[in-house]
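Complex shown without one protein chain; remaining protein chains in place.
Up next, chain A:
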Amino acid sequence: MKKIIVVLVISSLFSLVACTDNPSEIEETKNDSTDNQKELVLAIGGEPEEGFDPTTGWGRYGSPLFQSTLMRYDKDFHVEYDLAESYEVSSDGLIWKVTIRDDVQFSDGEALTVEDVVFTFQKTKQSGSVVDLSNMKKVEAIDANTVKFILREPDSTFLSILVSTGIVPEHAYDENYNEHPIGSGPYQLVQWDKGQQIIVEKNPYYDGETPVFDKLTFLFLSEDAAFAAAKAGELDVVSVPSTFANQEISGMKRMELPSVDNRGVMFPYVPTGEYTEEGFPIGNDVTSDIAIRKAINVAVDRQALVDGVVDGFGTPAYSVADQLPWWNPDTVMEDSNVELAEEILEEAGWKMNGDGLREKDGKEAAFSLLYPADDQIRQSLSMSLAEMMKPLGIKIITEGKSWNEIEQLMYSQPVMMGWGSHDPLELYNLYSSKTRGIGYYNSNYYSNPTVDEYMNKALHASSEEEAINYWKKAQWDGEEGFSAKGDAPWAWLVNLEHVYFINDNLEIGEQKIQPHGHGWPITDFIEKWQWKE
């Protein structure tokens, strides 16, 4: 026992000393990578466990880095050509023809041909991974430079698939491809030490703008270790959780990138009674009442959540697609309005009882809110939300669960979820009647015929503007919609800002609005990174 006490006292003394340390003392260990002009060391998040195979989802959130895509978004989400030279869509929206350039080479020197494009999309369809290509009936090469995609249903979001799918070489593709990717992107993989780091070097055959940096090392460190390494001056770019974002690191500047990496509460939309095919219960008698969902949406103080939970490194969220081109700004609503929320509840018949809880027909306004137990931001959000709803007479019991447990409970209990993709198809996946209960998509069992109609029109739209117009209407057309102003199947709370510290002398240019946090979106414009003049 004595030994333990001694160890504890000593270690606590150390931590005391460490905190009172003056930051200026560490300044001498300045970042010296400016001398090392051509190399960068980065610690920007998790190791992609499934490897670097675009046909199973690599690059879907962010950029594929090793591969290039047919088309790409610029920072304002305008479509640019990358491998493609032009594309056209038939008037019924079913046939897409994409012409590719013939001067592109893979990093092994072989030419990139239409066969590779066809192969990539066939492989992606077969892989049955997170990338859903079930709508693509057929893909074929019609001449040496043109690929034809035939769809089952018109789908204006097919463009996003062309934007996010990196092209893999047919000749070099085997079951080990995910560990030895070869592509036509700006960099090629040199070495992957599992659990530690990957090293990439410039692709000599890359046809785009040549990157400034010859070699990049991505370290896979825990949040603490990455922060410590950055403080020691060993990193040029490091991503940090919002808890660390208020700290200063000498020799590095803070970059706060806005994102649609959102967090919000998914409310089961239907009353209890049904079961899924696997036998999990569907529906919740409290959250199926629109008054409850609306009241929560109106009463919650989103700005307070942003300031409190993520230390200001975020923005209030009003929809799943804030700030993206297809976002409807009308969904922004006045919140933190407890009186209005009370009015809504009173009108719907939820009356206060003696215990400070609202009741309707003998049913108490109480429900459990689930969150993944290891996610601290979601935990804090859930607990803060529960606290905010107390004065309203709505009791929220927060429960941390594993994702496995949540998958069984999410059709019947509200869950603190997160979405945010660069693909408008996400709107369809979350809110369409057709996606009810398909995995995490529409686990609310939400359904509204008007919304369905708008979204179908959006999918069938022949131009991007037309599609965007309908996406916006599906959110809120002035009378109906799936946003909080309409049926309110969700209460979106915050968009997280992705915080990076980067070397004072490094310029990484303007970034896109960042997507939900898998992958490495910050490397999107890596060929534009450079040292400050």
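One rule holds in what follows: a residue touches a chain if its C-beta (ideal position, glycine included) is under 8 Å from a C-beta of that chain, and two chains touch if they have at least 3 such contacts; residues count from 1.
Rule of thumb we're sticking to: contacts and distances are computed from a predicted model.
A chain of the complex is left out here; the name its UniProt entry carries, from "NADH-quinone oxidoreductase subunit L", "sulfate adenylyltransferase", "carbamoyl-phosphate synthase (ammonia)" or "ABC transporter permease", is "ABC transporter permease". Set against the missing chain, the residues A:Trp192, A:Tyr206 or A:Phe227 yield one that touches it, A:Phe227.
The hidden chain makes contact, of the residues A:Asn284, A:Asn297, A:Ser384 or A:Asn442, with A:Ser384.
Only one of A:Thr398, A:Ser412 or A:Ser447 touches the chain withheld from this view, namely A:Thr398.
Taking the complete complex into account, residues 1, 4-5, 8, 12, 15-16, 18-19, 223-224, 227-228, 243-244, 246-247, 304, 307-309, 373-374, 376, 379-380, 383-384, 387, 398-400 of chain A touch the chain not shown.
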